[in-house]
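With one protein chain held back, the other chains of the complex are shown just where they sit.
Let's look at chain A:
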Amino acid sequence: MEVGQMQRRLMDYTKSLFMEGFLDGQFLQLQQLQDESNPDFVVEVVSLFFDDSEKLLNDLTMALDQPNVDFKKVDAHVHQLKGSSSSIGAQRVKNACIAFRNFCEEQNTEACLRCLQQVKQEYYLAKNKLESLFRLEQQIVAAGGSVPIMEMGF
């Protein structure tokens, strides 16, 4: 596949991610911050996000498994996760976290477990999508082309 085609595929894929709500404007901000002095900024941030989130999700699972759930701690974790996801623009993960926090306030264990499932789902989806995106970028770079700058006309 030649570079032009790959670039077009990347553009379409990215666009679809935005359309479907996986990513929002914040992600574009990150891409803006990437330049010659900082060529892998986005990848680094997103990797950090993945590591952080895995840990947080584990902690959350453990916390909600307890017989006496410490909702304060759960809330703190979810807050962290919300913060991270909004910083990189993972919109659906962030929205799921917001819903989660509401149930934490109500101290509803059942609902919290459901939300946790939801968050995990969204997170893995987002992780998949982002990893595919990075793979595409890598392919383009390997083929000698440059990653096209996202210029969304909206």
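To be clear about the criterion, contacts are C-beta pairs under 8 Å (C-beta built on N, C-alpha and C of every residue); 3 or more make two chains touch, one makes a residue touch a chain; residues count from 1.
In this section, contacts and distances are computed from a predicted model.
Within the choices "Proteasome maturation protein", "Mitochondrial inner membrane protease subunit", "Large ribosomal subunit protein mL40" or "Ethylene receptor", the name that UniProt assigns to the complex's undisplayed chain is "Ethylene receptor". The chain omitted from view is touched by exactly one of A:Gln80, A:Gln118 or A:Gln139, namely A:Gln80.
Considering the complete assembly, chain A touches the hidden chain via residues 18-19, 24-26, 28-30, 32-33, 35, 37-38, 41, 44-45, 48-49, 52, 72, 75-76, 79-80, 82-84, 86-89, 149, 151-154.
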